[in-house]
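A quick write-up on the structure given underneath.
Omission of a single protein chain aside, the complex is shown with its protein chains in their original locations.
Chain IDs A and B follow the sequence of writing; residue 1 opens each chain.
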Amino acid sequence: MITVDTTARKYRLISLFIASLGILTLLMADIEISATDPMDELLAILAGFISPDLSQIDYLAEALLTTVSFAVVGISIAATLGIFLAPLHHLPLVSHFCAFIRSIHELFWALIFLQMFGLSSITGVLAIAIPYTGIFARVYSDILEQSPLDRRHWINDTSLSVWLYTGIIPCWAAIAQYTRYRFECGLRSAAILGFIGLPTLGYYLETAFSQGQYNQAAGLLLLFFAMIATLKWWLNIRLVLVYLIAAIVYLPWQSQLEFKYLVRFITQDIVPQPLLEPTLNLSHLSQWFGDLVSGQILPGIGASLLLSVSALLCCGVIALLTWPLASRAILGRGYILGHGLLIVMRSTPEIILAFVIMLIIGPSMLPAILALALHNGAIIGYLLAHRADRVQLRVDRPNGLNLWAYELQPQIYPSFISLIFYRFEVILRESAILGMLGVTTLGFYIDSAFEALFFDVALILILVTAALNMLVNSISLRLRRYLALDRIVTA
Amino acid sequence: MKYLLLCCLLFVNSINAQTFTFTAIPDEDESRLRSRFDKVALYLTEQLGVDVKYVPVKSYSAAISAFRNNQVQLAWFGGLSGVKARHLVEGSRAIAQGYEDQFFKSYFIAHHSTGLTEQAQLNKDIAKFTFTFGSKGSTSGRLMPEHFIRQTFGKSPNKVFKRVGFSGDHSRTIAQVQSGAWQIGAVNYKVWHNELNAGKIDLSKIKVIWTTPTYLDYQWTIRGDVDQQFSPDFSQRVQKALLDMSDPSLLASFPRQKFVPATNDDYEPIKVVAKAIKLL
Partner (left out) sequence: MTQDCPTVFNISNQAIGFKNQPIFSNLSLMIKQGEKVAIVGTSGSGKSTLLNYLYQCRSVDVAYCPQKSMLVDTLSVYHNIYMGILNQHGFFYNIINLIRPFPVHKTRVEQLTRRLGLTGLLFKSIDKLSGGQQQRCAIGRALYQRLPIFIGDEPFSGLDPKQSVELLKAIKDQHQTVVVALHNKEMALNQFDRIIGIKDGAIAFDTPATEVSSEQLDLIYHRIEHSE
């Protein structure tokens, strides 16, 4: 008997594990499809895309500049802090801190800062800078660990120049490339911050979309796609400093908010209300907290996990199906079409994807699952295509589908699994913002709490979300170690 | 942390406020808010003799936060958001409401596939279907419809209906019920008529099945400390300016025929309902 001992088999087993988990959650999740009659609405949306219109939008240039400026300043701060935190990321305290700050979605950071700084640029920039710092610190540290030079050099020697010469410079290309990719994500985040009122593209997009003004919505979306698609031409790494200075000068920094309101937010608003009663009533407090746990926290955690795991499975399937479409090695020049498709898929805000899908299949958890899967699947697909095109091929390589099946897919599968593990964290974070479909994720309750101005409840729910994220993160880290996937950079 | 400190420093510089600021979220047509309300700001500047500025906000909660944090001193609130804002800001007062807001109502609308017809009472059969509210913080899209549902069924909506959602917006409620994604929805009656006139509604697909009893909705609310901040009779002058507003192009932004006086006490019933539903 010949024993089977292949790395492919290990990946097959882990894929089977993820798939069965995903199918199990899909079976448990509420994925009813109801008959709808969406043609009129879909035609209206289509008509919008046929005749996009930007002329009706006030202050469009301002929104565009604000979006870019938020992203430039936010990402610059995050990348700088990330570089300095990366060498310390092996310390549990630092890695937990980073996991914590990135486990809170930028929209929730923005909602918190909105209470502290109002609709100011500070709110927008911090909402991007903080979670991205956590992301950068982690990924930079992943990259540094693969530094050709011995890691101990820059861990034990605290001098800045040793760290610079042995850590940063050898990895500079990888760091720059990752930062550029993240800038695209930062643009997306900046745009989405408009959904809660910051003056970015999302502000107008949300309005146009919810009012059914689809030509304006289409115009804005197309503008945004164009911005992302042309990124590599206008985001020159050498011009970053120029952009940064321009953005800082451009953004209005003053906040009309008085200091006492900041103090009030910290000392009163976010403190659980029963604790603020003149006499501490323990039974009241425990009842308040008990209601919160049974009414929101537990059902919220359940729904969030169901949604995220189901979405993860679908996301993996979509990534595997889409990456060959954007691969130059497989499609030659045709890759540009797939590339465009992936840009559209990953740049359309999930909420809009979910809305359109819901029109077609009715409300349930399914539109949320599909929206998350399409968006994240497209991101993974894009990264995989990028990776596949860097695989060194023999001159006598097979071509077409054989190339895909025997050469590229097996070669990039480890990256795929690694990306999937990392994406779970992201999906869980993003599942939070799809509460509008009536899917009662933690995010649904957080949104409700902010809407009702129950900041104490919102803060507790955010902390629960963060804890859940960190738990998932540490499980996935262990799995990655076990699978020796931690040697693959999760770009 | 050093950024926080930096921000705190920025605050100190920025309080030179002799600008009177207001915000408004109209219940329909949220496009071009700034250019529309900048005209209202101009009108108020002329009437009050101080610099008046309009700040756009995206949601009821953002409007309340801005009001509470003195970023705006005057706001055009919905019934629920006004009650909440006045609950949070001591001394603030409702000073005017829209003429139509004295007898505001919501429609329950249903997709034709439900087979439901218009009735004078809320039809108990609606429990079989899926149901969507508008925005979570809306009076006409959430608070009052939920109140009447609770009154009829004696339990909360998510225990009544097969499924409950929040579309986020009246126009979206209409679009989603019309497409059959949701079977029933609750919507602001003015938005319904507006979209009907605009030809966006196909009555063969979607229709009104119930009209709620009337209640009070939108109103202007002003902070109590404006009299100290600006001039002793400032809130009265603001009230007068609002009540005197007669230019149809200004009123169309809200859109209301005219404004009539209002008091905090008028909104007591809304407050009771909000407390009962635990939104306050």
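Here is the rule we go by: a contact is a pair of C-beta atoms (placed from the backbone, for glycine too) under 8 Å apart; a residue touches a chain by one contact, two chains touch by 3 or more.
Keep in mind that this is a model prediction, so the values were computed, not measured.
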Which displayed chains the unshown chain touches: A
Option from A:Ser20, A:Thr80, A:Asn402 or A:Ser474 whose C-beta touches the chain left out: A:Asn402
Positions on chain A where the hidden chain makes contact: 2-9, 11, 392-396, 398, 400-402, 405-407, 410-411, 413-414
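Simple rule for what comes next: only the chains that are shown with their structure count from here on.
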Distance from the mean Cα position of chain B to that of chain A, given in whole angstrom: 32
Residues of chain A touching chain B in the complex: 34-38, 40-41, 56-59, 77, 114-115, 117-119, 122, 126, 129, 194-197, 199, 203, 206-208, 210-213, 216, 253-259, 261-262, 355, 358-359, 362-364, 436-438, 447-448, 450-453
Complex contact set, residues of chain B against chain A: 3, 7-8, 10-15, 17, 21, 29-35, 55-62, 64-66, 68-71, 84, 88, 113, 130, 132, 135-137, 163-169, 171-172, 175-176, 178-182, 200, 202, 205, 279-280
